[in-house]
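All protein chains but one are shown in place.
Up next is subunit A:
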Amino acid sequence: PRAKSQRLRWHLKLSGQREEAAAARAARLDLLLPEEPGFLEADPGEDTCTVTQGDIAEAVDIASAAKHFDLRLEQFGPYRLDYTRNGRHLLLGGRRGHVAAMDWQTKALMCEINVMETVTDVAWLHTETLLAVAQRRWLHVYDNQGLELNCLKSFPRRFTVLMIFFSLFLQNDKGFLQYLDISVGKEVAALCTRGGRLAVMAQNPANAIIHLGHSNGTVTLWSPTVSEPLVRMLCHRGALRALAVDPTGTYMASAGLDRKLRLFDLRTYRVLQELVLPQGAGHLAFSQRGLLAAACGDLVQVYKGVGKEVPPQPYLCHRPPRPPHGLRFCPFEDVLGAGHGHGFTSILVPGAGEANFDALENNPYRSRRQRQEWEVKALLEKVPAELITLDPTQLGHVDTASLQQKREERIQRLGFDPQAKAKFKPRRRAKGNNLLHRKRKVAHEEQRVRVGDPPPSMNPQIIWGAGATHPVQHPRCCCTVADRLQ
């Protein structure tokens, strides 16, 4: 056994060294990254908030200036939007039924249909070949050419797509949160949130937990495996209007009817910063590099420096033609998309997107063949829903056995239970002179203690209380000579 633990120790030390070396090597490869992130620095005395989109578009090269455009679609109602995960394709859905899918960088239109029903939300599924539209009664799935493929007979108000798990989260008017696996086509869970009508939902991209905002100001965190919320946070004094979680999963921004914008730390579930906005934010979005976009009234404001000591500073402002109904940052580009009553506006936000993508994860320049291969590989490594937990690295941790299990194993090993109660021995009541008997007994005990032996039947038992950091002495502990002398 001695040799085994030595070998184990050596093995652990070796794997620790290897991991550190691998991390250092990966960090050194940062030198090879081709692109640098964008930035906007105002002249001394000027504020970046006063810089308009026109100024930025003039100061920047033609290709980037082309990324700022306006689509005037006034007929079909306020638009909601979604970008694919590689930031290449854009999906627009107008309230009055207009659904359009396009490659927004080359302005190539993929399809444009009118579904003849009210559209409440749109989203891309795992690739740009499939899109989902939440219509008046049901959720419809279309091809990127506009052919209807499927109809899910659940009534979603908002929904969000979880990539790694190939799944859809839907929330509906009756307060139910549904989790559908779209690769297999099964409903994994339907959780009753018991929080009333759900309108506000955000997904934590780092651990796939769904954050729901309720009308009593609480935010609840849900996982499909547990029927109760994992965490319940009281965020605002009134109802919640918008929620957003940053891509690394450390911060959550929430805006409520009390016109406050609060930033929470998701490790401690405590407030980090608080901003008071003259008009509360109706929509929130985080960019890949941590910029926060808020739609306050008819203004779109972008804040920088989320999570630092000082509250986030306003970075950019833009007023789209109408108040915005949907806000999304485009991944890997310095662009913020805003859908509003008169169509769609693409806003330049320097420094928003991640400069260097990993082609094996999301590649904006992938070919059809690469997309197909990626789809197959992603399906093969689809993570089952049971692994959605608050801590995504939980599988990598050592599973410390519970106290009960340890105790059972010890009993088996020793052959007897060292913590079992001693057999009850009834006291022999001497008949007659009780007082004398008692006095003799006490004298005996004192004599024994003076010699220095502890009473044999009492063993000090140390129990680790649940959550205790130091051993708690069992109440039935022995009285040693030291205790008596104190």
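Just so we're on the same page, contacts are C-beta pairs under 8 Å (C-beta built on N, C-alpha and C of every residue); 3 or more make two chains touch, one makes a residue touch a chain; residues count from 1.
We take it that contacts and distances are computed from a predicted model.
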Problem - Record-based protein name (UniProt) of the chain missing from this complex, from "Small ribosomal subunit protein mS23", "Aspartate aminotransferase", "DDB1- and CUL4-associated factor 13" or "Glutaredoxin domain-containing protein" - result: "DDB1- and CUL4-associated factor 13"
Practice task
For the chain that's not shown, point to the residue among A:G146, A:G175 or A:P247 touching it.
Solution key: A:P247
Completion exercise
Residue positions on subunit A contacting the omitted chain are 7, 26, 29, 33-43, 46, 51, 55-56, 59-61, 63-64, 67, 164, 205-208, 247-248, 288, 332-334, 348, 350, 353-365, 367, 370, 380-384, 387, 392-396, 415-416
